[in-house]
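Of the protein chains in this complex, one is absent; all others appear in place.
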Amino acid sequence: MAKSFILITGRTTKQGRTIHLGKQAKDYIDEVSALEMNPADMEALQVKEGDRVRLRTDHGSSVVRCKKGTVPPGLLFIAYGQFVNALVGPDTQGTGMPNTKGIEVEVEKDDSG
Amino acid sequence: MGEIILTFKGMGGSTVPLEADPITPDLLQLKVRAEIERLPLYHGNEQLLLGDFFSVKGERSNQIRLRGDLSQVKNIGVGMQTGRIVIESSIGMHVGARMTGGEIQVHGNAGDWAGAEMTGGLLWINGSAGNRAGSAYRGSKYGMRGGVILIEGSGGHEVGGYMRRGLIVVRGNLEDHAGARMVAGSIFVFGRVGGRTGGGMKRGSIVCFNPLDVLPTFRLTSTYAPLFVTIYLRALRSRGFSVPEIGGGRFARYCGDLAESGKGEILVWQG
Amino acid sequence: MASAIRIKGGRVYDPLHGLNGVVKDLCVEDGKIVQECHGAAEVIDATNLVILPGGVDIHTHIASPAVNAARGLRPEDHRLLCCPRKPGLRSGVGFTVPSTFTTGYLYAQLGYTTVMEAATPPIGTRHTHEELNDIPMVDKGCYLLMGNNEFILQYLKSGDLEKIKRYVAWLLHSLKGFGLKLVNPGGVEQWKYGKDVEGLDEKVNHFDVTPRQILQALTWVNEELGLPHSIHIHANRLGVPGNYQVTLETMRALEGKRVHMAHVQFHSYGGEDYVSFTSKAKEMADYINGHPNVTVDVGQVVFGDATTITADGPWQYRLHKLTKNKWYNLDVEVETGSGIVPYTYREKNYVNALQWAIGLETFLLIKDPWRVFLSTDHPNGGPFLYYPWIIKLLMDAEFRSQMLKRVHKRVLSHTMLPHLSREYSLYEIAIITRAGPARALGLRNKGHLGPGADADIAIYVDAKDKEEMFERAAYVLKDGKIVVRDGEVVESCPGRTIFAEVPGDDDLLTELRDKFEKYYTVEIGNFPIPLEDLPFHQAVPTGRPV
Partner (left out) sequence: MTVAKEMRVVKDVTCPFCGVTCDDLEVHVEDGKIRDVKNACVLGKDTFLHHLEGLATPRIDGKPASIEACIEAAADILARAKYPLIYGLDSTELHAHRKAIELADLIGANIDHTSSVCHAPSLQAVQTVGIPSCTVGEVKNRADLVIFWGANPAEAHPRHATRYSVTVKGMFTPQGRKDRTVIHIDVRRTPTSRMADTFIQIKPHSDYEVFSTLTALVNGHDLDVSEVGGVPLQEWRDLVEVMKGAKFGILYWGMGLTMTRGKYLNVVALLRLCQELNRFTKFLGAPLRGHGNVVGMAQVLTWQTGFPFAVNMSRGYPRFNPGEFSVADLLGRGEVDAALIIAADAIGNFPAKAAQHLKSIPLIAVDPKESETTKVAQVVIPAAQAAVAAEGVAYRMDHIPLPLKKVVDSPYPSDREILDRIIARVLAKRPDDGAKRAAPLPRG
């Protein structure tokens, strides 16, 4: 069962540090594939810390790991990286800036792996 | 004096947009066919000839007809002053931007910045317009300063932004920030509008025929039946632009944007 | 290989040597003007042409953090003038705030070869030099903003003039500045909490000193250091009706000292508001005529688009409130402020038209052309591209009266212009655009055509219409090379950055290090600009001016 959320992205200290190790480094990938979610939302989606979820937009989808966060219900956070890029469309509404934050996403538990 | 028919031959699969600023009646009406074919067009960093991209029929006319898929062709009718351009397909960016007079008809969709900063004339788009139709280029104080843009389909973001004078009519929907920071002029939207309509407006009117989320910085002042709306609708019908019959409906008048001088209005049709 | 050029048969205007249209050959060798060429020389046939020294602009805004901010702020302005790339030259844009390469080319096309950026904040001077490095064709220098420097205010508060002198010397030395600039002394410091100063004796917030004290202290320092140029002052209350009194008071406070008053037009206003706005050009000219210590540049207004850029933060806020135009402000830690507001001068606007008239009155009422210089305070009064138009106004009384008929009607009864029949001669134009500013700057190799001078030479086709004549130089030689022909740049040359050769003073470093730590946000070690960062440079010696 998919549920709609607003996904925001941003820098984290760990993302900033691990990027120096290269984008293939495990630490880096761990950081940019961790999705912060409100515990109430996790419960509603029936996912636990570490479970995989699929994020889907009109432009693509990504599978990431869930983690309890301080975000308010309905909001998701993930660090900048390739997992979020897959979800972003190229339209900029004539501003040059794609919709990189505040993306509307569908989330569902991923049992494929 | 007939018309000049320019049929697009395509760009050999290239995705580089073609800039065709010389295609205006002002220029073409002075030229014979051979001269028209030798007008410069800009394909990326190369300057080529109009004849490389279009087959030309007719000459010395201020009536131009364009055929073929022109969605990768920019700058048609930029700054035009007189005459008429009929585009039988979709067209790329900047069509009719900065035009001061004459008429452009697009039988398809138009790219972004259609009629941007225009000061006169008529731009009639059969399909949909992109972002910033009738708006300003970045940094300019004003967008459209006169003339009329008629859009039968929908429009993108910031349509009518920074507008100073003139009229924009949209039969379909608009995205966010319609009439952003407008200073005067009128926008009619028969479909739905996106968020933040009229944000930052100083004066001018935005007439909406569907309910919308009005910004908190607008204040409901009255409900009335504005005569000017009736007059505009009658004028539109007489020019052949079909608009829905609204009878003698009343409009809620919201005044704003109070974050600026607050003398603009959004009128919302109440049925 | 020595390059030599003989310019034959031109009419030479070289006011420093009293040459007033004398037909004479000029010889150039290795970038200098020489008595006689040794051996073979390329010949320029200048028969019927007019030869002047290369133009010298004593006050312009072409490179600084604020100028670049203005460029970034005004894409709509650049769309008015595009300059395509040519082999060996770079592309760029105009109009009121041209890009760097274009700035150089446009100045050169007018026959200018030396220009001075009139305001750079010390902490942004690294930026200013990098921009100047990208302005080809002309020699250039910059004046460091000092009139609101908080270290100077602190020293002044404790009465330590000697410390101010040493600190100023350290700044000039470290930053390769050419001169000292004061902008609204005390007022910009007040602006840091949203205020301004009203007059010379108002105390500056927190520092217990007055604009008068700042003016006097820094003028003293300027002379003590023996800088080639006098102190360069943008007085308090720029643009405000009734400001002529504070301008007069400023000059009186510095009586007997060399002083340059910048863009006086903007400081010669009477009246109490913009309705009762009047010209006080006569009062100003009377004072200046009687005080040979004063030089001025005019800051002539031209009609059309301008971009106002100044360190005078409070004035720019006032202008924003007046015009509702976009407003940029950048307050700079420890040192100064800056503001930018686009502006359009309109012929039919009473205030604008009177500003235009006041500028011309200033030119025509000041008797000694060696002390009044051509400027628009580019781009505050309008772009420097209009210098030829101003020259025509000065040389052609008939053209002036035609213009006067076009502008706002009320101006006619509020200006002396109809009664000023004076017409500048070419000789006088050569003074106000070349010889005069070069002398005021203390640049001995500039502004004249005597042996030993830099071979910076502008050659024009004499025409009745002086605007046409000065718009496109027939030839411009920079350091003895032909860089402009028929009004077009034919070869790029880098030009040199000129700075005052002030000895460094490392003894002050310990104290300054502590002040930097407390009040700045950069390390003192990263503040100075090494000479290597100025690939083409020239130091101008200091010492007591003659």
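Note that the chains are named A, B and C in the order they appear, and that numbering of residues resets to 1 at the start of each chain.
In this text, a contact is a pair of C-beta atoms (placed from the backbone, for glycine too) under 8 Å apart; a residue touches a chain by one contact, two chains touch by 3 or more.
Just so it is clear, the structure is predicted and the values come from calculations on it, not from any experiment.
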{"item": "In the full complex, displayed partners of the excluded chain", "value": "A, B, C"}
{"item": "Selected residue (touches chain absent from view) among B:Thr7, B:Thr119 or B:Thr217", "value": "B:Thr217"}
{"item": "Listed residues C:Gly39, C:Gly88 or C:Gly290, member touching the removed chain", "value": "C:Gly88"}
{"item": "Hidden partner chain, touching residue among B:Gly195, B:Pro211 or B:Pro244", "value": "B:Gly195"}
{"item": "Hidden partner interface residues of chain A, rising order", "value": "6, 8-13, 16-17, 20-24, 59-60, 69-72, 75, 77, 80-82, 85-86, 88-102"}
{"item": "Hidden partner interface residues of chain B, rising order", "value": "14-17, 19, 21, 40, 42-47, 79, 93, 112-113, 131-132, 137-139, 158, 176-177, 180-181, 195-196, 199-200, 215-217, 219-220, 257-260, 262"}
{"item": "Touch residues of chain C, complete complex, unshown partner", "value": "63, 65, 68-69, 71-75, 78, 80, 82-88, 90-93, 97-101, 123-124, 126-127, 130-131, 134, 150, 192-194, 206, 317, 320, 326-334, 340-341, 518-523, 525-526"}
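Keep in mind that, in the parts below, only the chains that are shown with their structure count from here on.
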{"item": "Euclidean distance of C-alpha centroids - chain A vs chain C, Å", "value": "56"}
{"item": "Contacts with 2+ other chains: residues of chain B", "value": "none"}
{"item": "Two or more partner chains touched - positions in chain A", "value": "none"}
{"item": "Chain A-facing residues of chain B, complex", "value": "112-113, 130-132, 156-158, 175-176"}
{"item": "Footprint of chain B on chain A - complex, ascending", "value": "93-94"}
{"item": "Complex contact set, residues of chain C against chain B", "value": "73-77, 79, 325"}
